[in-house]
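Quick one: the structure is below, questions incoming.
Here the complex is missing one protein chain, while the rest keep their positions.
A and B are the chain letters, set down in written order, and residue numbers restart from 1 in every chain.
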Amino acid sequence: MSLVLDGVSKVYDGKTHIYPTDLTLERGTMNVLLGPTLSGKTTLMRLMAGLDAPATGRILWEDKDVTGMRVQDRKVAMVYQQFINYPSMTVYDNIASPLRLMGVSKAEIDTRVREAAELMKLVPFLDRRPLELSGGQQQRCALARALVKGAGLVLLDEPLANLDYKLREELRAEIPRIFEESGAIFVYATTEPEEALLLGGNVATMWEGRVTQFGPTPQVYRQPGDAVTARVFSDPPMNFTRIVKAGDRISFGEGQTAPAAGALADLADGTYQAGFRPDHLHLAAQGGDGLHFQCRLKVTEITGSETFLHLEHAGDHWVGLVHGVHELEFGAPIEVWLDAAHVYVFAEAGDLVAPASYATAA
Amino acid sequence: MDKVQNNRAWFLVLPVLVLVAFSAVIPLMTVVNYSLQDTFGNNVFFWEGLGWFEDVLTSSRVHAAFGRQLAFSAIILAIQIPLGIAIALCMPKRGVWASVCLVLMALPLLIPWNVVGTIWQILGRTDIGLLGYALEGLGITWNYARNPVHAWITVVVMDVWHWTSLVALLAYAGLQSIPQAYYQAAKIDQASRWKVFRYIELPKMQGVLLIAILLRFMDSFMIYTEPFVVTGGGPGSSTSFLSIDLVKTALGQFDLGPAAAFSIMYFLVILLVSWVFYTVMTNLDKAEGR
Partner (left out) sequence: MAQITLDNLAHSYLRDPKADDDFALKQLDHVWKDGEAYALLGASGCGKSTLLNIISGLLVPSRGRVLFDDRDVTRQDTVQRNIAQVFQFPVVYDTMTVGDNLAFPLRNRGMDPAFIATQVQKIARMIGMEDVLHRKARGLTADAKQKISLGRGMVREDVNAILFDEPLTVIDPHMKWELRTQLKALHNEFGHTMIYVTHDQTEALTFADKVVVMHDGRVVQLGTPEELFETPEHTFVGYFIGSPGMNLIEAEVSGSTARCAGHEVPLGGAYKTLQGRVQIGIRPEFVTLAEGGDGLPVTIRRVEDVGRHQILRAEFAGTPVTAILPESMPVPAGADRLRFDPDRINVYVDDWRVTPLHPVADLRKEAV
C-alpha cells in the first residue's frame, strides 16, 4: 500500500500553488509536511485527499491511478485545525458516524467505537456532547472519528495548532503511538520544526509551493540539502553569514579571518554562505576547530534553564541558544565561539556544498 | 478551488432549467415578439421593427415617468439607508429586548403590499383616517388625491414605513458580527463615537449595506401596488411611476407593442443600474485593499 504523487501540480487563478511534485509515501509511515503558512501544505493535502484535482500529474494509490476519483470513493480521513465534530451528537455517535455510513453491523460498530475511544482516552465521555468537552478532548474525538474508519490515508492538517501548549505536548507524544497501531499512511502538516522532530518518521519540507527535501526526519534536520530547507527546519531560525575562502584561510564579517579547518579545508576558493544552528553557538571556547566571532548583544531572553542571545554580526542578525542563565549587558560587545564541525556551507545560490561534519559522522 | 470534473451534475440542474424556461424565458420571448410587431386584433400581426422602441424612447410621457421613478428611488434610498443604520445602532445588542426589537422590526415586512397601500390610504383620509384627521386638527388639509405634494409625501412615508426595517435588520446583522475587541480597542485609542462609527462600524457593515442598497433600489424601481392602491398614479400623473405607466399603457389602452418595448427597456435599465452599482461598489472594495 502506498501513495504516489507523480508530477502533481496545482495552479489556481493563474498562480502556481504547487510546482510539479514527486512524492512516494509508504504504508505504515508517518509523514510530516513542514513549512510556514502558505507554503502549500494544505493544498498538497487536498490533492492527496482528492478534494482538488491536480493541474498536471497523477496520483496513484496501491498502484492504481486515482487522480480523478472523488474523495468519497477513496479511503481517506482528514482532521483539521478546527475541532470539527457533530455538535448535536454524543461523542459515541460522532465516532460511530462514519461506520454507520459504511453500513457496518451494530455489534461491530460498538467494538470499534470502544476501541477507538480507549485509544484516545475518551471512554468516560462517550455520552457527552462535543461542546461539553475541553479543546483537547474535542480534538481527540475528531481524531477518533478519523481513525475508526480504518482509512488507509489519514491526513492531519495542523491538528494541534488550536490547543494549549501543554495539551499539545501530550497529544504530540500520543500521536506516534496511535499511528503505530493503525498501520495507515499518516500525513501531518505543521509549521513547527520541533513538532516535526517529536513526531519522527519522514519529513517533507515545503517552501513556496515546492517540496524542498523529503527523507527521514532526523536526517533532513542534520543534512539539509539547501539553505531553504535548513531555514525552514530550524526554530529559532538558522544563522547565516557570508564567508570567502582563499587558500587555507576563510574571511568573514568585517575583516575577520580564521584558518579553514575541518570541512572548510576542502572547499574550492570562492564565496559561500555559512549556516549554523543557534544551539551550536557557545560563550566559551569548546576545543576542536573553534571559530570565534565578535558580535554585539542586542537582547537576551532567559527561559529558566537556557538563554537566547540575539546578536548582531557585521549586519547579520543571529540567534544563539546557550545553556544556563546568563545576565549580560545589552548593547555590549560579546564574543561567541562555534565549532567548525557544526558549520554547513551553502553556495550563494543556496545549494549545499559541504554538510556539517558532525552530522555526517553521527 | 475547482473540484473534480463530473458531468453528471448537469442532470440535476435540468429541472430548474426547464422551470426557468417556462417561467421566465418563454414569457420574455413573447414580450420581445410583441415589441417588434403591431396588431389590430384577431391575432393578425404586422412587422414593426424597432418602431415601438423609437416611440417609447422619444415619448415625453415615458421620460416624465422615468424622471419620477429616479426621483422616487433616490429619495427612498436617501431616507431608508441612513435611517435603517440609525435604528440598527440604537437597537440593544443582546438580551430580551434585542429579540423584542427584532420581532417589532420584522412586523412591517410581513404585511402584503396591497394591505400596506390600503392602510395608508385609510390613514391619510381626513374623514376616517387618524393621520388625516390629526393633520386637519393642526390646520393642514391633507389631500393626497388632489395635492401632488401630499400624494408624494404619502407614498414616500408609506414606503419608508414598510421597508426601513429591512435595511435596519441587515445593518443590525452586520453590527452583530463585529467582535467586542474592536470596541475595546477603540475605547483605549480614545476614539470618539463618530470615529467608531466611521472607522469600525461602517466598514464592517459595508457588505450588508451594499446588499441593502441593491435590494431597496430594485424594489423601489419596480414599485407598483402601493401607489396604485393609494393614489392610482394621481393626482394627474404625478405619482405614475414606470410600472404604473406601463400598466396604463398595456392594459388601460391595450397598446401591447409599445408596452412590450417599454417593459423590455425597463428590464434592461434595472439590470444595467444594478450591475453598475454592484461593480462600482465591489471595485471600490478591491481598490482600497491595494
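Just so it is clear, a residue touches a chain if its C-beta (ideal position, glycine included) is under 8 Å from a C-beta of that chain, and two chains touch if they have at least 3 such contacts.
What you see is a predicted model, and the numbers here were worked out from it, not measured in a lab.
Across the whole complex, the hidden chain's contacts among the shown chains comprise A, B.
Touch with the chain that is not drawn comes from one residue among B:I128, B:V149 or B:I188, which is B:I188. When the whole complex is considered, the residue among A:D6, A:D110 or A:E169 that touches the unshown chain is A:E169. Think of the hidden chain as still there; on subunit A it touches residues 36-37, 135, 164-167, 169, 191-194, 197-198, 200, 217-218, 221, 235-237, 277, 279, 298-299, 301-305, 308, 310, 319, 321, 323-326, 330, 358, 362.
For subunit B, the residues touching the absent chain in the complete assembly are 179, 181-182, 184-185, 187-192, 195, 199-200, 202-204, 288-290.
Going forward, only the chains that are shown with their structure count from here on.
With centres defined as mean CA coordinates, subunit B is found 55 Å away from subunit A.
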